[in-house]
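Notes to accompany the following structure.
Just one protein chain is left out here, and the rest sit where they should.
For clarity, chains are labelled A and B in written order, and residue numbers in each chain start from 1.
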Amino acid sequence: MVQFLQQLINGLSIGSVYALMAVGYSLVYSIMNFSNFAHGGVIMLGAYFGFFSLTLLKLPFAAAFLLASVGTFFVAIIVERVAYKPLRERRAPFLYFIISAMGASILLENLVIATIGPTFRTYPEVFSKALIELGPLAVGRLDLIIFLISAVSLTLLILFIDKTKLGKAIQAASYNVKACALMGVNTDRVILTVFGLGGFLAGIAGVFFGMKYTVYPQIGNITTKSFIAAVFGGLGSLPGAVLGSVLLGVIETFVAGYLSSQFRDLIAFVILIAVLVLRPTGIMGKVTEDKA
Amino acid sequence: MKKLLFAALAVALVLAGCGGGGKSDVVKVGWLGALTGDQAVWGENELNTVKMLFEEYNAAGGIEVGGKKYQLEVIGYDNKGDPQESVNVTKRLTGQDKVVAIIGPNSSGNAIPMAPILEKAKVPDIATVATNPKVTVQDGKVKPYNFRVCFIDPYQGAVAAGFAYDRLNARTAAILYDVGDDYSQGLREFFKVNFEKKGGTIVADESFNSGDVDFRPQLSKIKAANPDVIFMPYFFKEVALSANQARDLGIKATLLGGDGWPSDQLISMGGKAVEGSYFVNHLDYADPAVQDFKTRYKAKYGKETELNGFLAHDAVLLFVEGLKKAGKPNGEAIAKALEGIDIQGITGRIHISPETHNPEGKDAAIEKIVNGQYVFQEKYAAQ
Partner (left out) sequence: MDWTYIQGILMLAGINMIAVLGLSLLTGFTGLFSFGHAGFMAIGAYVGAWISASPASTPAGLGLPFILAIVGGGAAAGAVSYLIGRISLNLKGDYFCIATLGFGEAIRLIFNNVNRFGGARGWPGVPGKSTFVAILVADVVAVLFLANLVKSRHGRNMIAVREEELAAQIAGIDVFKYKMISLIISAVYAGVAGVFFAHYMTFIQPKMFSLTKSTELTIIVIFGGLGSISGSVLGALVLTALPEVLRAFEIWRLVFYGAAVILIMVSRPKGLMGGMELTPSGIRKVVAERNALREAKAKLLAEAQSGEED
């Protein structure tokens, strides 16, 4: 029983990291209908921004946190402008976007290696790493803080999309970009907002990832998992991305803990395929009309 | 765009072509390793070491070979840690740059596919930390042009298992290893075999995948098995992460590792979590023989050398001795000369066995982490 609860805590903690990353994937997918693989690179930059704000600029945590998120906000927008906008204007098929995104991700990762260096760096201790012990169970203080801030920022995001005019425009565009443009919505602005929001969340995710684990140029690779989580939850749905992430984290943990750790990742891919085949729209995905 | 691309191609080809010429009294030596990708830390360190030593030799007037003085020149290429690129680079070094020998690479997966090319070109390679037995011996036959200055995985695994059983009195052990990494799978296999042979029990044998950062699911399982020691045969980033997470979960067992551990980063990232842990190393850091090199490296590059620097240092020593013994800067002659050669390196005595091309009888050093320092325990040879 102790083992079971501890694994559940482990799974939730892993899932909450996936969630912050997965939301960025889903947000972009909901409007652009493609998987923005450059998102991992942006998260990685967020981790570095936060790290240097804390160590070089010696900023307090809240300021560093904000600076990192604002930094990735702009990086994400630049990526959109450089790598996607020309394709968008030409109405290129989605694969071109994916390839362009992969190019951007190769570029970002190696830019960091060439300029900052390949070594990994450790975040200074911002929060006490002391554990909260509940009997034989261990819960990381950092985990709890991450969980809370993630929950707050995701709630704010959902409120923003539900309540503001711009948010409504995003919702409308996610149903039908063309019709939306005809109704007089500035779709270019909507798309920029979506990328900016995704970038902002990438900054948060990057800083937390860095604090929890470490900072290194290949952080982007880990986001494949969060991408799977986004598909699992249903690409394009924000609550779906969160739910998918938490479920994937917990399932993975239980597979590793009770079946075999060799199969931890294999199971993740099996789930991915099973979901695609049985319910391609994921748990809560938006249903798109088959245009084929 | 196309024009631009072709212009870039043309420029690069010209640049590449220019590197070819050289004076007759220069001996060209190749180096390959990762300068980009996740292994770049080690590659950069090795290439820096080779460059520094060659500069020192040249400043001292060069190497006398067969009555003639030669200057040394290193041609180093990035292989991204990718075997396919290693093959390309080896072809380039042997074919185009006409090097007489190659130093590196730092991983077995990259060293193994080089063999047929080396044999064809008759150019010897001295690997630094490629520890898979199959780098130099395949199916009982020694590969004529592959050499190395490090001990091999079966030996390291046996040392770790022997030390855990005999010196730490461990009777139960857990293993956590990287299933996607050849080095980690190798060490895990030999540790398991030897520890069980001694009479110990492996109570948990868990794996993760290259690139993972969260090991708590596996560690929680290991915790439940309550082992005396946990063997962690992988590199320091993952070691620091998994050690921290193990302590977070309240695991008190002694941690034990291999030569993927030593690094400044391990201490700065692992902190208290790795305190009191043991690992198998190629050398004793406190050994007076290595201090000089450490200081020189620090003075030149402004940072500490990694473990790879020491082995690259000895690979250079071995090459220079081979070159002198061969009496001429010729790959085939150097390869012959390397067989049976016996030198004193900073990582220990290196006696290249003609049967295996390994440095036979090279003792492993056991280090313990005490107060954030590596403290030498003993030279330990596996029985």
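One rule holds in what follows: contacts are C-beta pairs under 8 Å (C-beta built on N, C-alpha and C of every residue); 3 or more make two chains touch, one makes a residue touch a chain.
What you see is a predicted model; the values in this text were computed from it and never measured.
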Which of A:74, A:94 or A:175 contacts the chain that the document leaves out: A:94
Absent-chain contact - pick from B:50, B:65, B:101 or B:115: B:115
Residue of A:5, A:259 or A:276 touching the missing chain in the full complex: A:276
For chain A, the residues touching the chain missing from this view: 33-35, 82-83, 86-87, 90, 92, 94-96, 98-100, 102-111, 113-114, 224, 228, 231, 262, 265-266, 269-270, 272-273, 276-277, 280, 290, 292
Residues in chain B touching the chain absent from view: 1-2, 5, 8-9, 12-13, 15-17, 35-36, 40, 77-78, 80, 82-85, 87-88, 91-92, 94-96, 108-109, 112-113, 115-117, 120-121, 132, 134, 138-139, 178-182, 184-186, 209-210
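Everything below uses one rule, namely that only the chains that are shown with their structure count from here on.
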Where chain A and chain B are represented by their mean Cα positions, the distance between them in whole Å: 36
Complex contacts: residues of chain A adjacent to chain B: 3, 6-7, 10-11, 13-14, 17, 110, 113-114, 118-120, 122, 129, 131, 136, 138, 140, 213-214, 216-218, 221-222, 252-254, 256-257, 261-262, 264-265
List of chain B residues in touch with chain A within their complex: 36-38, 40-41, 44, 179, 206-209, 211-214, 216-218, 220-221, 224, 237, 240-241, 248-250, 265, 268-269
